[in-house]
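With one protein chain held back, the other chains of the complex are shown just where they sit.
Coming up: chain A.
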Amino acid sequence: MSDLHFKTISELAAMLAAGETTSVEITQAVIDRTAAVDAQVKAFLSTDAEDALAQAKASDERRAAGKALGPLDGIPIGIKDTLAVKDQPLRCASKMLENYVSPFDATCIVKLREAGAVIWGRLNMDEFAMGSSTENSAYQTTANPWDLETIPGGSSGGSAAAMAAGEAIATLGTDTGGSIRQPAALCGVVGMKPTYGLISRYGLVAFASSLDQVGPFARTVEDAAILMEAMLGKDDLDSTSIAPQGETNYAAALKEKKGPWKLGVPQEFFGEGIDPEVKANIEKAIDWYKSQGCEIVDISLPHSELAVPVYYIVATAEASSNLARFDGVRYSHRSEEAKDAMALFTKSRGEGFGDEVKRRIILGTYVLSSGYYDAYYLRAQKVRRLILGDFEKAFEQVDAILTPTSPTPAFKRGERADDPLAMYLSDVYTISVNLAGLPAISVPSGFTESGLPIGLQVIGKAFGEADMFAVANAFEKAHDYAQQTPKL
């Protein structure tokens, strides 16, 4: 059976239902593909083929007994190293958690297991999800399968690269400021960040709790919709999770909803800093929607340029608090040099955390410290509300908003490593969505002349996933970008 590893969930679900393949066959194809290409791509921090095949066998036995569970039953799904999977390592790509093995499953993993999915491997990321290139991993640098000299984006770079390279049928990532959508765009796959609260954060290692969301990477919008349906829901273990509102049968709905839609285009997203090829590509995508009868509305999100500073104040403040738990006492790295309690904290943290994590802890501690709180943190929280207000006003007029996902295609490894501010600006088009708690999806929209993928971002209303998926699906189905795969 050729190329099972590049098929979609819906294709494989149909093949499984028709008895044309088995979960063991699919899982073995993914394992073999990973063995063949991961030395180049380096998407995975660890894999457990035996465990994956045991889950696949259980799926096949369920199906043989007439008890198949749905479209995800038997589908191998790769997991970012920030989500807890029982008895698997959970390192957040950090030395701080080098020896940590999770004693429980995150809620999203529990839900995927209930849907029959095969949980597969630990995917590389920026340490504690802090970064936009996956170069901040303490273990390895992941390559973009479209050009191994370039970065895959981040922080969920392993999840995106594994999809592009055919090392999983779908993957999970997390998105705090663009960490799913930006790597999805740079690796030419679909990546989606849900409305804040739609998926439980229980079992996700916290970075910035008011922004963090779990979400899927997939080959198609429909597959992302299938994964979302399986994972969403209020969870008693996460007090910020919210019962879904409105339509949630996304996969069925995206086939019925055909538009035409009123689509907003914010001029602020096409100004300074955008790569000319990206700009032309997204304008072409907007023209396509227009040709399908959609009304394109010029909108303004006037506080957009403040999203990056607001984000790096709010996110680092929350991170400095969340990462206080890594103290060398109960489960994290402990310095062998520590002779007293204070040194146990300071030395263990100094040795365990990498540069970017230290940078953000210092920044976050500073903006929360006495004398600076009002000037930075409180002010940022107020501007955050203005950013939300911009979106609320825009959504009075439109059904969804179209923007580029990333201002540039994948950049060379090392290019921005010593310039944190330039790295932070990689997320300029994705960050405001997290601040406002909205859903957004990146869908492949073509390639640069040198063959690097570009992504179109569709932003939806809060809990407006059904419409957002439909808008993205219409574009995807009319183009073949999502079906192209890199030469490895």
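Everything that follows uses one rule, which is that contacts are C-beta pairs under 8 Å (C-beta built on N, C-alpha and C of every residue); 3 or more make two chains touch, one makes a residue touch a chain; residues count from 1.
What we mean here is this: contacts and distances are computed from a predicted model.
Colleague: Look at the options "Aspartyl/glutamyl-tRNA(Asn/Gln) amidotransferase subunit C", "1,2-phenylacetyl-CoA epoxidase subunit B", "SoxAX cytochrome complex subunit A" or "Cell division ATP-binding protein FtsE" and return the one that UniProt uses as the protein name of the missing chain.
Modeller: Of the names offered in "Aspartyl/glutamyl-tRNA(Asn/Gln) amidotransferase subunit C", "1,2-phenylacetyl-CoA epoxidase subunit B", "SoxAX cytochrome complex subunit A" or "Cell division ATP-binding protein FtsE", the absent chain's UniProt record gives "Aspartyl/glutamyl-tRNA(Asn/Gln) amidotransferase subunit C".
Colleague: Out of A:V85, A:L123, A:V221 or A:I242, point to the residue that touches the absent chain in the complete complex.
Modeller: The one listed residue touching the chain not shown is A:I242.
Colleague: Hey, which of A:A35, A:I362 or A:A478 is the one touching the hidden chain?
Modeller: Going through A:A35, A:I362 or A:A478 one by one, A:I362 is the residue touching the chain not shown.
Colleague: Just the residue numbers, please: which parts of chain A touch the chain that's not shown?
Modeller: 100-101, 103, 195-197, 210, 236, 239-240, 242, 303, 305-306, 308-310, 312-313, 320, 324, 327-334, 338-347, 349-351, 353, 355, 358-359, 361-363, 365-366, 369, 375-376, 378-386, 388, 420-421, 424, 435-437, 462
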